[in-house]
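Note that one protein chain of the assembly has been removed; the remaining protein chains are unaltered in position.
Chain lettering (A and B) follows the sequence in which the chains are written, and residue indices restart at 1 in each chain.
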Amino acid sequence: MTTIPRPASPSKRIELNSVVATIQDRFQGSVSLSKADAGVALSVTVSEVDSLPRLSKLLFWDLGCSFGGLVVEEIQGNWRLSYLFLAPESGWIEVILQASSSTASVPSISSEVHAADWHEREAEDLFGLRFEGHPRLGDFILHDQVWPEGAAPHRKLHRKSMDVHQAHFRHRPNPDWRPLLVVQDPGSFAMPVGPVYEGGLGQSVHFLLETVGEDVVRAVPRLFYNFRAVEKIAEGGRVSDVLLLAERFAATSSFAHSLAFCHTIERMSGVEVPARARHLRLLLAELERLRHHAGAIAGICESTALAVAASQAAIIEERLLRASSQLTGHRYLFGLNEPGGLRRDFANEDFGDLLTSVDRALGDLQVLEKRLYFTSSFLDRLEDVGIVDPDKARDLNFEGPVGRASGRCNDLRRECPYGAYGQYKFEVPREFEGDGYARLRVLFQEAYQSGGLIHQAAERLQPGPVAARCEPPPSGVALGWSEAPIGAALHWVRLDGSGLVERYRVMTPSFNNWLGFRVAVEDFAFQDFPIILATFGLSATECDR
Amino acid sequence: MSFWFWHGIQKGVYTTRYPKAIESAPGVSPGRPVATVFPSPMEASLAVANCPVDAIKAQGNSARVDLRRCIHCQRCRFGGSHLLEWRADFEWTAVPAEVEKYEVLPHAYDHSLHIMVVDAGDCGACLHEVKQLNNPFYNMHRLGMFFTATPRAADVLLVVGPVSENMRVPLLKTYEAMPDPKRVVAVGVCAITGGVFGRTFMSAGGAASVVPVNLEIPGDPPPPLAILHGLLVVTGRKAPVQSESLLERSA
Partner (left out) sequence: MDMWIGDALVLFFVLCAIGLVLSAVTRGRYPLRVLVGCSAACSILMMAAAAIALVSGHSFEATLWHLDGLGTLTMRLDMLSAIFLFTAGLVYLPASLFVRNLAEARRERRHSIHGYGVLHFALMASVVLILTANDAPLFLISWECMSILCYFLMNYEHEKETDARAGYIMLAMSEAGFLAVVLAFSIAGREASDWSFPALQIAGTQLSGGAVWSVFLLGFLGFGVKAGLVPVNFWLPRCYTAAPPTFIPVLAGITLNLGFYGILRLDADLVSPHGFGTGLFALVTGSVTALVGILYATTDNDLKTMLAHSSIENAGIIVAGIGASLVFRASGHGIAAAIALTAALYHMVNHSVYKTLLFQGAGDIEAATGTREMDRLGGLAHFLPALSVVFLVGCLSISAVPPFNGFVSEWLTLQALLRSAVLLSPAVKILFALCGATLALTAALAVTCFVKVYAMSFLGIRRGEWDLRGRKKETRPRFALTYLAIACLLLGILPTYVIPALNRAVEPLVGASATASLVPSFFTATPENQQLPPAFLQDFHNLGAQTGRNVLPGRGMVVLARGSEQNPVIFAMSPFYGFLALAVFLLVTWIFVTRATGKRRLVRNELWAGGIPRLLPEMTYTATGFSNPVRVVFQAIFRPNIAEDTRETVAVHFRTAILRRREETHLVDRLFFHPVGDAISWCARLLAGMHHGRLNAYIAYTIAFLMIILLLFRLS
């Protein structure tokens, strides 16, 4: 096993002042800076379009920020692009590019910031905005075999309630469509997996594993089979209805997403969430994380066909689901968050049952972990398999436990604390090998940390109101975030002048991680592919929205 | 490796006794709203306002629930006024409105049912609940039900999700690849009426637009026991619920 040397120190905190100084120094005249609020710490407006790639490179590589996402908005016919960067422990930096409606293309930053690749492709597919210098636009969300080029359904001129067979989107499957194959060896072939695979128990993703026999040479997943245009459905909706969408587009992280959405509304209206609600939200979010990680561990055991361990982990998960349902009335914690706090309160006795369940789950997890580490046939499938080394993890901006297993410091609970996380003591586990075993260890450690946080939250609960009255203002824009079990989730909401949602943008951790998934799979054998997939624990439906 | 054998034996049996006995452990089902009688028709119509998806209809004094539209947001359960009663059960499988009667599979399939699942835009919750059927608590193998990897060997197709446009063709191909006799079950409210996604340019609004549906299991998501009940209905070991007694159909 090769040892990856640990970096000397974790990511340094970057002072915003130094960022401001550096930017002003290098980009005099082409940018203007301002301190912002509503979630964003610093706004950089780019006036000279061509300096955008250099600015992105500066932020990402030189200053060490990570890339959050790209928000494309069509405001009264003009384009407004927001590139979101996270300066570690300092806050979000928004790089704004405004372009008129006649602009056909905008320079692409993907050659500098590879993590922006898919964000730009999505914008091109859904808005029709070209990114100059991006070599692979098209056939991303709107699959070429079904959709004609240039559909751009997210433009304002298309309505969401349009029926499938309406004239604007009349489309036929393209019978001559062929996938783009990269490996040119005469004996190479592309093994198709999906979109219906594993008996349908896997979420719908299509892989073409290009190979010459044993090793996978290239594996790029084809996603967006589950694309339901959540962002478009939200346009023109009431906040309470969009909250439902935020909860339900990715159910296994539903509490975290609804939390991020509520944060945007609370920020917009300037409401302070009461203390009891903050602690309760933390407790419920950690309960979701604990349950999600138990499920991910069950998935890893199942992929290696270690049946007893998979069943035991599934028992832990089912108990946590039942405990969630017993406490809140829903197994997946739907219907709890609302802007301003929680919709309901809980009696203190209810927490006794919950804590018993959590303790039992933690005990079972510890036993399971210990025995898994002694099962060498299981470890053989995980160790040194699906390696993502720290450089690639940084380059492709891996989120969540997957990134932390390759040495990244990317936990939003630490980098950008929200809710009550600033007051709690907890560790963020990191590993550096980046293989499947490291990811498994990170999952276990995070589960234990979540258990500890649940206990701390239960102790800190004081009687009090569980929601503050929050009326969303007629207009406003804000960024909200939370650390979902898979990674950092960002929600961006803009209200039009009448309190309805004008633009709802969701940047999910699965979207970022699926982009980089291929580096873990390539150059490993076919048989390792399902195991690597399980150790990543990604959700296709969260990516697809 | 013998550790795992002893560990498993030591842990004991967790499996539910359903369908021999109704399972009533806490947390197995979120329950569902039932028709509630209010003191006056005006209060009943106030109860209607609680629901964001128009699943509650007022009929005189009582507010009735169309379970085919209910997304389990629990806004009629707490956090508001004029709340409805909820019942903790899980046997919800019903026959769709367009279908006269459910035709049961031949007897050979009673204890040997092979299931194919298609994720057609599902949020993940319904699929996750379907996967839980294999865990020791529910253990569908004891009832003779198995997941297959290929539709060629499948008898029943479970569709989860509102059928996103990109999954329309794969779902159709899966259905066509299944040999007769076959049945289709729409699991979850998204597969029945489209849920919160409805019918848009990217979502077909339910599986019935794409494949003929024989049974529906409402819920968002239906708990594993509800899905298990649905599978028992497929084989005829249990009867689907009658609409007049438990569910309402919207016009």
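The rule we apply is simple: contacts are C-beta pairs under 8 Å (C-beta built on N, C-alpha and C of every residue); 3 or more make two chains touch, one makes a residue touch a chain.
The structure displayed is predicted, hence computed values, not measured ones.
When you scan B:96, B:151 or B:222 for touch with the missing chain, the hit is B:151. The residue from A:24, A:51, A:105 or A:145 that touches the chain not shown here is A:145. Of the candidate positions A:37, A:50, A:149 or A:185, contact with the unshown chain belongs to A:185. On the side of chain B, the interface with the absent chain consists of residues 118, 150-152, 169-171, 173-174, 176-177, 179-180, using the contact rule stated above. Contact residues of chain A toward the unshown chain are 110-112, 114, 117, 133-136, 145, 173, 175, 177-179, 181-197, 206, 208, 211-214, 217-218, 395.
One rule holds for everything that comes next: only the chains that are shown with their structure count from here on.
Within the complex, the chain A residues that touch chain B are 143, 146, 153, 158, 160-164, 166, 169, 173, 195-204, 224-230, 232-233, 240-241, 244-245, 248-252, 254, 295, 306, 308-309, 311-312, 314-315, 317-318, 321-326, 329-332, 334-335, 338, 343-344, 371, 374-375, 377, 539, 541-542, 544.
Here chain B touches chain A in the complex through residues 1, 3-5, 7-8, 11, 14, 25-31, 52, 71-75, 77-79, 115-125, 127-132, 134-137, 147-151, 158, 161-162, 164-170, 174, 195-204, 209, 220-221, 223, going by the rule given at the top.
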